[in-house]
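Structure below; questions to follow.
Of the protein chains in this complex, all but one are displayed in their positions.
Note that the chains are named A and B in the order they appear, and that numbering of residues resets to 1 at the start of each chain.
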Amino acid sequence: MPPETSPAKSGLELRNVSKYFGDLAALRDVTLRIEIGESIFIYGPNGAGKTTLLRTLCTLARPAEGHALFNGEEIHSNPAAARARIGFVSHATFLYGDLTARENLKLAGTLFGLTALKERVAAALATFSIEDRADEPIRKLSRGLQQRATLARALLHDPDFILLDEPFTGLDAASVEKLEALLRRLPGEGKTVVFSTHNFDQGASLARRLVVMAAGRVQFDGPLGMAPLDSLGIRNLKIEN
Amino acid sequence: MQTLRVIWAIFVKDLRVEWRHRETLASMCVFGVLVVFLFNFAFETAREMSLRLLPGLLWVAFAFAGVLGFNRSFAAERENASLEGLTLTPADPGAIYAGKLLANLFFMTVAEVVIVFAVSLWYNFSFIPVLGLFSLVTGLGTLGYVAVGTIFGAISANTRMREVMLPVLQFPVAVPAFIASIEGTTGALRGEPLAVYADWVNLLIAFCIIFLVLSYLLFEYVLEE
Partner (left out) sequence: MIHLGVTILWLLIAVWMIFFYAPREATMGEVQRIFYIHVPAGWTAFLAYFIVFVGSVIFLAKRSQAADDLAHAAAEVGFVFCTSMIVTGPLWAKPAWGIWWTWDARLTMSFLLWLLYVSYLMLRSYVFNPGRSALLAAVVGIIGFVDVPVNYMAIRWWRTQHPQPVIGGGEGSGLEPAMRLTLYFCAGAFWCLFAYLVRERLAIARLRRELSAARRASAPQDQKEDRG
């Protein structure tokens, strides 16, 4: 079923998307349009639907109702096209514990069909400062180093859309700083960054656009400066966290 | 070309992971050899008896060793959701299936060589004179068995009680391959010419083609959510 109106042809878009898990509605009638060069902070309490939203955007989950679009086309009519342009960082690392970081990246790069793979892998490992531990099995690395390898893998194919689900969890202070710098820099390079985090101030310092979710619905979507934080209950939530 | 590269990369990845901990192959071989060992107590092993029992013994050992292997093959992919990581690439799901299939085929072949060696030793039966036709029948039977084992392994990895779920799914579907392999192996071990059991070999070829194509096409849905 082709969507009825589509003014802009580029970007990721959800149109009236709902997704259910039995009696739970993870997403209800969510409409969201993400364009090149944006930086979007997704905020909401546990169970608000942030993870499902990101999993739908990254092509892993299929909407039960509504449309998920990539460049104006249904994502699931040609998922490979969207996957080639999307990098996703999930709660799980996607890494094989028995392989080294370098081997994991090489495998991912081959599946993405990248050329000059060796140099690209070396560059990605350097960007996240894991070169000196790159030849040890992932299992033996600390959580922080594993997360850096995960980021290196997600960015290896130079995606236009970078989706990150709670990427700061379990990171050491140095890695947090590095990741923050990266998230600030990427939108300037024409990349789109969409991320979620529990820490409102941290997220707010990194993004220009805020999407607040609760109970599977989008409560607010707009520039961070215009968000009515008090009426959204964010001040209260912040104290709880 | 890209498809072949993906198949090869997945195959090499599985072999490398196996080389680092060697658990899958070890458990397949030990389990297969134990089946052979226990059979020894269940049946009289005079040579003329052996020829009637050996094909069944071999395939029961192969079948159980295989179930262990296919289970582990996808259990490893669930750790850190790495199978999801593969799904998130533009690689053809069918190529991912083919890579996993090749790796499973490799592990099965190694386990089968060990099991055949044990049988040869303990049951005083020389496979050398019939090796060509025996390998043909066993190879085809193994390919058919692995073709369904690989897709059912991926399916049962999504379930509770996957150790039970896999044989429950796989054994009924693999029955034709099982029957044809045993009949073909019987002919091969007796030293009969291929023409005598050509029907069974043809059935195995048909089974392999049907289930390889079907699994290749359906694997996409196994990865999806």
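One rule holds in what follows: a residue touches a chain if its C-beta (ideal position, glycine included) is under 8 Å from a C-beta of that chain, and two chains touch if they have at least 3 such contacts.
Note that the coordinates shown come from a computational prediction; the quantities given were computed from them, not determined experimentally.
Q: Have a look at A:Lys50, A:His67, A:Arg83 or A:Arg102 and name the one touching the chain we're not showing.
A: Counting the whole complex, the residue in contact with the absent chain is A:Lys50.
Q: Provide the residue numbers of chain A that touch the chain removed from this figure.
A: These residues touch the chain not displayed: 20-26, 28, 46-52, 55, 61-62, 91, 215-217.
Q: Considering the whole complex rather than only what is displayed, give the residues of chain B touching the chain that is not shown.
A: Residues 81, 148, 151, 155, 158-161, 165, 168-169, 171-173, 175-176, 179-180, 183, 199-200, 203, 206-207, 210-211, 214-215, 218, 221-222, 224-225 of chain B touch the chain that is not shown.
Going forward, only the chains that are shown with their structure count from here on.
Q: For the complex, give me every residue of chain A touching chain B.
A: So the residues of chain A in touch with chain B come to 55, 58-62, 79-81, 83-84, 86, 88, 90, 92-99, 103, 106-108, 110-113, 137, 153.
Q: Going by the contact rule set out above, which residues of chain B touch chain A in the complex?
A: My answer: residues 2, 5-6, 9-10, 13, 16-17, 20-21, 76, 79-82, 84-92, 224-225.
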